[in-house]
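Would you mind keeping the following structure in view while I ask a few things?
For this view, one protein chain was removed and the others were kept in their places.
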Amino acid sequence: MSAVLKAEGLGVHTGDLALVQDVTLTVGRGERVGLIGESGSGKSLTALALMGLLPEGLHATGSVRLDGSPADLVGADEDELAPLRGKRMSMVFQEPMTALNPTMRIGDQVAEGMLLHRAHRRRAAARSAAVELLDDVGLPSPAEAARAYPHQLSGGQRQRVVAAIALANDPDLLICDEPTTALDVTVQALVLDLITRGVAARDAALLFITHDLGVVATVCDRVLVMYGGRIVEAGEVAQVFTRPRHRYTSGLLAASDLARTDDGRLLTIPGSVPQAGAFPAGCVFRNRCAAATSACETLPSWVGPDPEHGHACVHPVEVPA
Amino acid sequence: MRRRSGTLVIGGSLVAMVILAALVSFVWTPHDPGLVVPQDRLAGPSGKHWLGADKLGRDELSRLMVGARTTLLVGIVSVGVAALIGVPLGLVAAMTWRWLGEILMRVSDFVLAFPAVLLAIMLTAIYGSGVVIAMIAIGISTIPAFARVVRSGALQVMSTEYVVAARAAGRRPVGIGLRHVLPNVTSLIIVQASVSFAIAILAEAALSFLGLGAPPDVPSWGRMLQESQSLLQQAPRLAIVPGVAIALAVLGFNLLGDGLRDLLDPRLQQRRVEVQR
C-alpha cells in the first residue's frame, strides 16, 4: 500500500514553546486513520500544520510529504502549497456555522474550488457540477441550496456543504477536524456516513480527528492517540481499543465507558490537561498517571515494530497472555 | 504586547506634556502672553522668544502654553459633563426595559446628526460666541458616545452568570448596577473619555479657528492658526507652531486611549489565551 501522506518528526512551535512534537504518521490510499485525544492535546494544530494553514505566529518543523509531490510541505511556500490545497488534499473543519462565507451563495463557494483548480473552466459548468455535488452529499433540493446563503441552512446541512467543498476535486487526502462535534447527535451519523462514502468512492486517504472514541471505532481502521502534543500510542483500532498499552489510552477508554463505574461514579482521568507548553518533561502524562515513577522523568522511547504500531510508555498496561 | 505598551507611554507623555504646559502657565510663562511688543513683530526664534513672536510681537511660546489651558478646560468640562449624563443613560438603557433602551439609542443616533461644530455654530448665532457655548455644544454631541459604550458594555456584563445569579437572587437593579455593572464598564468609560477628549480638542480648535470659541484676547491654538493664515508668506512658523500643538495633543489622547484599551480590555487577554489553544 502506497502512503498518500507521510509526516515525520512533525512539530508545531510558537517562539520557543513546543505545542506539538515529534509526530510521525502515514496514511495510505483508501485507509482511514483516526487521531484522538482530549482538547488541548494538539490534534487540530497537527491537522493545520499538515495543510500548511497554521495561524500567524506558529510554525512547523519536521517533514510532511504528499505522494507524488516532490517538495517537503513543511517550509514550502504558497506557490507550492496553494495548488495542492483543495486539489490533492483538503479539509473539513469543526465549526460549520463559521466555516462558510456568510455573504456568498453556497453554489459559488462550492464551484470556486473547481474553477480554481481547472476542473471546470466555464463558470456555468462549475455551477452545475456544484449542484450535482450538493446532491451527492445529500442536501435536499440541491439546486435551491446552491442559490441559498449559509445562514439559510442548518448546521448539519452546512457541514455537508463544507464536505462537498472538500471533496470537489476528488482529493487524495481528506483531513477532518472534529467534523461532527458541533452537530446534533442525530445528524452526526449522517455526516459521518457521507464522509466515509465520499472517501471510499474516491479511494482517498482519510485522517479523522476527534475526541469521540465511538466515532473512531465506527469510522477508522487505525488510530493514533495524542496527548500533550505527542503521539503516545498507535495501532489497529481493534487492538488499541481492546488492549490499550499506554496508561493514558487506558484511562481515556475507561472514562468513555459509561457502563464501568467506580462506586457508582463515572471513571475519570485524575487532574486536567495542562496549559499548552506546561506539560511535564519526560513522559507528558506522568503528572496525571497513577503508575508514574522516577523512570518516567526521561522521555519514554517508542516500543513497537513501526511508528504506526506501538506505544511510548515505561509502565505499559500488562496484556493478558 | 511590548509595542502596545509603547503606545501607552507615547500617548501618556504627550498628554502629560500638554497638562504640564497648562499648569506651568498659571505660575510662569516666558512673557506676558498678551504683551504687544511692536519691535518684536514676526521675530524669529531667539533666546528671547524661543518660538518667535506673532504679528503683534506677542511671545508665541507663552501664548501656546496659555492656549493649552483653554484646550484642556474645554475638553475637561465638555467630556466630563458628557460622561456624567451619558454613563447613567447607558446604564439605564441596558438595565431597564428593552423598549427604553431602544428609544435611547435612537435618540443618540439622532444627536449624532448634530456634530459639535454645527451645534456650536447654531448656538453662537443665538447667544453669541464664547467658551461656554463651545463646551455645551461639544458636551451634548459627546453624550451618545458614552451612552452607547456603556450600554453595550453593560449588556455584556448583564448576560454574565454572576449577574444572572444576582438577579435570580432578587437583588435590586440599582444594587446590581452599582455593584457589578459599573465597575466592569469603568475601563470602557476611561478609554472613551480619552478618545472623546481628542475629538473635543479637534472641535474646540475648529471653533476657535472660525472665531467662534474663546474670545480674541484669550490665547487659543485654533485662533493662533487662523491668525497665521494671512502671514504664510512671511512666517509659516506661526502656522506650524499651533498646528503641531493641536496635532500632538490629539495624537496623545488617541494613543492614550488605544494604550488604555489594550491595557484594560479583558477581551484582549482572552484572545491571547485562545491563540494558545
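By written order: A and B. Residues from 1 in each chain.
The definition used in the following text is that contacts are C-beta pairs under 8 Å (C-beta built on N, C-alpha and C of every residue); 3 or more make two chains touch, one makes a residue touch a chain.
One rule holds in what follows: contacts and distances are computed from a predicted model.
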| note | UniProt lists the protein of the undisplayed chain, choosing from "Molybdopterin synthase sulfur carrier subunit", "YCII-related domain-containing protein", "ABC transporter permease" or "Sarcosine oxidase subunit gamma family protein", as "ABC transporter permease"
| remark: Out of A:E8, A:D67, A:E95 or A:D170, only one touches the absent chain, namely A:E95
| task | Check the options A:E8, A:E38, A:D72 or A:E112 and report the residue that touches the missing chain. | result | A:E112
| said: To test your reading of the contact rule: which positions on chain B touch the chain that is missing from view? | reply: 3, 106, 109-110, 112-118, 121-127, 198, 202, 205-206, 209-210, 212, 225, 228-229, 232-233, 236, 239-240, 243, 246-248, 250-251, 254-255
| remark: Missing-chain contacts on chain A, rising order, are 51, 53, 55-57, 78, 82-87, 90-91, 93, 95, 98-104, 112-113, 116-117, 149, 151-152, 162, 165-166, 168
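One rule holds for everything that comes next: only the chains that are shown with their structure count from here on.
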| Using the average of all C-alpha atoms in each chain as its centre, how far is it in Å between chain A and chain B? | 52
